[in-house]
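Sharing a structure below in structure tokens format, with a few things to ask.
Note that one protein chain is taken out, while the other chains of the complex remain in position.
For clarity, chains are labelled A and B in written order, and residue numbers in each chain start from 1.
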Amino acid sequence: MNDNIYLPRTATIQSMRPETIDVTTFRITIDDSSGPEEFDYRSGQFAELSVLGVGEAPISISSSPTRPEAVEFSIRRLGQLTSALHDLEPGDKIGIRGPFGNCFPLEEIEGKNLLIVGGGIGLAPLRSVILNVFDNRAKYGKIDIIYGARSPQDLVYTSEYEEWGKVDNSRLHLTVDRGDDEWKGNVGLVPTFLKEIKPSPENTTSITCGPPIMIKFVIEALHELGFSSEHIITTLERRMKCGVGKCGRCNIGSKYVCLDGPVFTLKELKEMPSD
Amino acid sequence: MKATSAELQTRVKDLFEDGTISHFIGYETGSDSLRVAPCFLEGSQEIGRLVWNPVCANNLAKYLLDFKNVPGRVGIMVKGCDSRSVVELLKENQIDRDRVFIVGVPCSGIVDREKLLQVMGISPTQVVAVQDEGDSFLVTLTDGEQRVDKEKVLRDECLVCRYPNPPVYDVLTGETVSRLPWVGDDYSMVKEQEALSLEEKATYWNRELSQCIRCYACRNICPVCTCSECIFDKKAPRWISKANDLSENLVYHLIRAFHVAGRCVDCGECERACPMNIPLRRLNKKVEKDMLELFNYTAGIDVEQQPPLTTYRVDDLDEFM
Partner (left out) sequence: MLDALAQAYDLIAPVQGNNISFRRVESGSEVTLDYINPMLSAKSTFFPQTETLFRFSRDDSEEFGIEPAREPGRSQVIFGIRACDARSLRLMDMVFDGQHKDSYYLDRRKNTTLMGLACFDYLETCFCPTFGIDPASGEDVDILFSDVGDRFLVEAFTEKGTALLERFAEFFAELRGDEEQLREGRKAGLAGMKRLDVKGIADKMAQLYEGPYWDDIGTRCLGCGICTYLCPTCHCFDIADVSLDEGGERFRCWDSCMFPEFTLMVSGENPRPNQKARVQQRFFHKLKYFHDRNNELACVGCGRCVRHCPVNIDIAQIIDDVSSGKAGNE
């Protein structure tokens, strides 16, 4: 069965935790595996999740391989497949293919400070990095997480912020585009907030993910702050089908987002056409 | 088609230079002398690219909507059939009349490439030019000239053409054409089909439509297929899948035939584009005949005429009620 790259394995949904009105974190275990080695993934990779009869879609993995009990995906209800997933319940089965794609270069950035900038559901793949580096705390320097969403109701992983806040030499900076009566935190767009915080580029690597327009402005802001192109890393989204570089759909120039990405440095992005 | 390329170029050049138009849609020579490509001009500098000859098959009305928002007026050259498509687009308010400048070119038949090559037993690289000489075409070859009867090499839709002169235009380039002598019963092909039994019809269409590779060329080249999101591209709900089995193919072709009912002018582009030689005109012509018989309606003649399928009249047929 493993030699057929299009055949999904089955997995069981263990739990579904709503993050916002349209985002839910699915915790799954793979059925035919006897342990974590069977679904050996790295932070930054994605999997193709299926609801058989409806279809398949690429979803980034938001859990960390340092916590192998289950694999997690945070999914927004947007199209046919994601709606079908949201309509399932714990105990239901889904199909899973993968893991696919490249990963964040966590070994290469050991010893560096990390600046993680996320927007909206873009925090999902970043969470894999966050939990991974938290679990390997000693290997990294200062960790700053800047995260924002459209409104307080759109923030994801709010139930984990307290745990994150307890981690040594790291800080979570939150912002929302629009506040409400109860919101006491910062109000403003993520790129603006980033510029106000003015993080130092000294020995720091930045990883960012969010809506394409946010990524664009965050990268510009990071540039202005003095971050070099090799040290700005992002993860891209494209319509995908096969996930293995054959169906020809996800290429940006000569790179396939499913094979050579989805993680790219700004240096690599600059060499690609403006697709 | 008595106008020459030079006469057309002069006409269009004047239109650019006196500011009547800011863009022009026409034809230019293609990969060989039996091919043309649609050509888009934004001024008179490259006017020499424009050609007008018996090879100009494309229905340029297809491109009209791409120029809906240009600052000036878009000029377009149209044969009889093409201008009828423009009439349909105007009827449907797809584009305002005053945004378009129609250069009508009366046409007495377009050459069918494959027929010409077969009848004359030549290869395309031997052909230098094709000229209209009334009842025949004068074909200039690399080693001489030959005349060939039009009836033998015209495109199928030209053999039944009733509108060689554009019914709507702003200016006419070339002399009007009197009735084409070879046109007889334009529905002979449809009547042939109607005479078959139900089983024979099913066998025929199942065989033809199972060859369809769903390239959607017929839809994309059709001047009246203008939906910005075609029903067949929708994912939610998904009406047909991309798989090309007979069932999906039938749904696609039959629905498209109904969608163009009363709007199709038999320009023949769908059949010309089809790489699998599926007889699409045989299907669309049947719908055209039905529209004539049921509603006494012919598409593309009069901009003021109300399309029967989108207007209600008290005396509409309702024999099923």
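Everything below uses one rule, namely that contacts are C-beta pairs under 8 Å (C-beta built on N, C-alpha and C of every residue); 3 or more make two chains touch, one makes a residue touch a chain.
Note that the structure is a prediction, hence the values are computed from the model and not measured.
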| item | value |
| --- | --- |
| Contacting the left-out chain in the complete assembly, out of B:Q9, B:S22 or B:N58 | B:N58 |
| Sole residue of A:A70, A:L172 or A:V244 that reaches the chain not shown, by the stated touch rule | A:V244 |
| Of A:P8, A:P99, A:G119 or A:P199, the residue in touch with the unshown chain | A:P8 |
| Given A:G79, A:G185 or A:G226, the one touching the chain that is not displayed | A:G79 |
| Which residue of B:I110, B:L159, B:I278 or B:A299 touches the chain not shown here | B:I278 |
| Chain not shown, touching residues in chain B | 30-32, 35-40, 58, 62-63, 66, 123-125, 208, 211, 213-217, 219-221, 233, 235, 241-245, 269, 272-273, 275-278 |
| Touch list for chain A against the chain that is not drawn | 1, 3-8, 10, 50, 52-56, 78-79, 82, 91-93, 95, 212, 237-239, 241-242, 244-254, 259, 273-275 |
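As a convention for this text, only the chains that are shown with their structure count from here on.
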| item | value |
| --- | --- |
| Mean-CA-position distance for chain B and chain A (Å) | 51 |
| Chain B partner contacts - residues on chain A that touch it in the complex | 79-80 |
| Residue ranges of chain B in contact with chain A within the complex | 235-236 |
